[in-house]
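Shown here: the complex without one of its protein chains, the others still in place.
Then we have chain A:
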Amino acid sequence: MAWLVVRLAISVSLLYAASAVFEDQVGKFDWRQQFIGKVRFALFDTHSQASKKLLVATDKNVFASLNSRTGDLFWRHVDKTGPEGHIDALLMYGQDAVVVVGNGRLLRSWETTVGGLKWETVLDTGSFQAAALVGVQDLVKYVAVLKKSAISLHDLSSGSQIWGENLPDSDSVQYQTIYSGENGLVFVLGIVPNSHIVIVEYKIEDGEIMNKKSVEAAWMSSLESSCAVVSSGILLCVDQITQSLYTLPLQSAEQTEMRQIHLQMLDLEVASGFRPVLTSTQPNPAQPPLSEFFLQLSPDHHILLQFKDGLIALLRDFSPSYLAAFATSGERTVAAVMSPKNDTACSINLFSADTGRKHLDTTIIYHMDPNGGKPNRLYVHAFLKKDDSVGYRVMVQTEDLTLTFLQQPGRVVWMREEALADVVTMEMVDLPFTGTQAELEGEFGKKAAIQDGLLPMVLKRLSSQFILLQAWLAHLWKLFYDARKPRSSVKHEVTIDILSRDEFNLQKMMLMVTASGKLFGIDSKSGTILWKQYLENIQPNSVFKLIVQRTTAHFPHPPQCTLLIKNKDTGLGSLYVFNPIFGKKSQISVPTLPRPVLQTLLLPVIDQDYAKVLLLIDDQYKVTAFPSTKNVLQQLQDTASSIFFYLVDSSQGKLSGFRLRKDLSTELIWEVVIPTEVQKIVAVKGKRANEHVHSQGRVMGDRSVLYKYLNPNLLAVITESTDTHQERSFVGIFLIDGVTGRIVHEAVQRKARGPVHFVHSENWVVYVYWNSKFRRNEFSVLELFEGAELYNSTVFSSLDRPHAPQVLQQSYIFPAPINTLEATLTEKGITSRHLLVGLPSGNILSLPKMFLDPRRPELVSEQSREENLIPYAPEMPIREEWFINYNQTVSRVRGIYTAPSGLESTCLVVAYGLDIYQTRVFPSKQFDVLKDDYDYILISSVLFGLFFATMISKRLAEVKLLNRAWR
């Protein structure tokens, strides 16, 4: 019977916690955007005229097919992160795309229409150098892969290896490129830097070495960057020091030296300090490359040249020109060149490759985004029009990873913001009030109102009421107008001007900071990008910290956000202050930070303009305040003795606490040193500042209260052992008071290993680790309680809490690996908490905190049932209804951000990784909202019915009474 009770209790509790999306709710509160990352290879499918495919391979190890008409994804394959999934080369022939993955580990062929894998071959070990398609008699049949010391030829239709040969003298010669023309030979080109180049000829059929020769080239250090093959097997190289081109026929036996052609003879000169670049094109791998090629002499100077009969002729000089690219459609090859038009726009023109003549009416105007970066890659899709002229579309990639697809005469067909594939940090900011709401706020907000007197106040009130009435009428009119139109034609276009806070504050502004240094302001309801700002000169290894200094609550002061950009190597930082709603840079003067910043601290102290004060601590423990007005400095002096902060030096295992002095210097007040020989600090987390805890304690089964230990200054420090042996490794958990440095609790999880993910909130810490003995992921929860009595119930002070809290802990098995962990957050903290677990599968699991409760009893008792405690079970369930993103998986989820909304039941969730997913969760169901399918008509008709029934029966009763009186 007890077992039945246990099962019943579990099922009842599950029923209570279960929540899932109904089919008709899909996409109602949530959206997902999928990204690919920075494009490294892009190929248009020129197989057929009607094809819309654009194949891309990116630095995020993503191989995808885009619809070139809309920019949407046809399909996407996300490979492993890191070098294991790195895409080395992308080749395309017909319907097949051949990809080399993982530094030459795998060779794969994909069917491009549906994205199915046709075959996969594991290649021999060796670092990848080059890959090329090899054709025999106008038909491409093979793919050749060049490794550091070997070359192999594979069949294009099955992937089977035709032959593989070791390269001669591979320990001294660096083989770098591969070339195959029409004559049944594969050329492998290698170099001994600053000495000579080596050319080895292989026979396609059996891999027999037909010829091997070496040619003097003392000036050359790299083949790949300075050479190209043009015409029928002519190796062309450029050298910036001698300012000349060198040519060498690959196959000829008689010429044993490279022929030098001075650039001067063509009246050309390489810009000093610029490494010239040669670009050739080989439209069909079974045929030799064209004899025309581009030579780039400076960042904005390209030249189209032609190699003919051993001579080089200048076809056209493009100066200035940013980018140039070849494209082929059918038999015709064209060159597209991007030149600056004015400060904000570039023009792209088409030229025929063989003559250099400009095609008429082919200009595309590309407007550069003033908040974006410069264009750095140009991909051209050429096609034949009905009248046999060449038409084209271009895709431009900019420094800030925007992909823009343009067609004539400059219409932007689509745009993708690939910087969003690498979101580093984000915040959510409330939207401002509408003008009318703000008007009302302003009326009561201004201090001057008191001096205005009675009459102006009345007038002001009347005018604002009138404005409200006007706005309401306009709203009604709009509703009426929209209702008349068919539903499909009503476009819900979101612009920054109409954005305003909704009734329940469910729509917010998402601020996203990306690794490339581009900031985005995104509407949380629709996912529309409202503003973007590219910060130039951001080092690739920068660390960002986004701080909301002033929210939208302080009208008429605009909201203010500060981004601290810190160079990881030097530690030097800079501040970027902006308005989060419009994305405009603020005019406020920003303190310069000459010394590395160690720590930032957002104080609850506000200046006269309602901006919270940000303290920046440098490596000499000096404090810079921002803003640093007189008012702020005065406030800081007054409160200095109660401002504490901590620093963590994980290299020395040192945690230290400081107190602010009146002169903005600091003093060391505590120090904890965890020896680095045994364990190293991997993470330190405090609690979120905007977190509210509604109940101070938990009511126990016997009606007594167990008070929570709610220390806002508590830090959770996680360490990992340096010894990684599976029996001796451990994970350490330290709970340290950030003000006094007191170690509140110290625990060691034996036989455990990282990566550790953890959440620190209210009075609990939940962490996930890898159990190295049982090889499984485990959850552990720590809860802190003061006991049955509160020490000081009015206020919490770290300086006055002499008794150590009671610590309860319990662990569970979690049957899945974990990418990230976060807890839900609501306005007042009444709603029960859930943990949001990002799984590698891309699902986000909403796990009730109820399951992670160290008070879950071994044996069910009357009291535990009274308390609604679930009996302890060592394994944590994963139920598919708990996936908040149903089938909208988030690839490589890296972080989850939660924000409260105006509704207590609702928490806004954004999961980001390669994709971005936004939704709302209701941990305790929507207790404060009527259901979607609430039957208003039934309720109102019943109400009206009852009302009329009462009226009628009243009337009837009156008549009856009257009749009786007459009787």
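Throughout what follows, contacts are C-beta pairs under 8 Å (C-beta built on N, C-alpha and C of every residue); 3 or more make two chains touch, one makes a residue touch a chain; residues count from 1.
Rule of thumb we're sticking to: contacts and distances are computed from a predicted model.
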| item | value |
| --- | --- |
| Name of the absent chain as recorded in UniProt (options "Serine/threonine-protein phosphatase", "Acyl-CoA thioesterase 16", "ER membrane protein complex subunit 10" or "glutathione transferase") | "ER membrane protein complex subunit 10" |
| From A:S352, A:N579 or A:Q749, residue that would touch the chain that is not displayed | A:Q749 |
| Residue in contact with the excluded chain [from A:I813, A:I878 or A:V929] | A:I813 |
| Among A:E667, A:E727 or A:D932, residue touching the chain not depicted | A:E667 |
| Candidate in contact with the missing chain, chosen from A:Q95, A:S298, A:N567 or A:T740 | A:T740 |
| Of A:T70, A:S319, A:N541 or A:S641, the one touching the omitted chain in the full complex | A:S641 |
| Contact set of chain A toward the excluded chain (per top definition) | 1-3, 15, 18, 641, 667-675, 678-679, 730, 732-733, 736, 740-743, 745-751, 771, 778, 780, 782, 792, 799-802, 809-813, 858-859, 872-875, 925 |
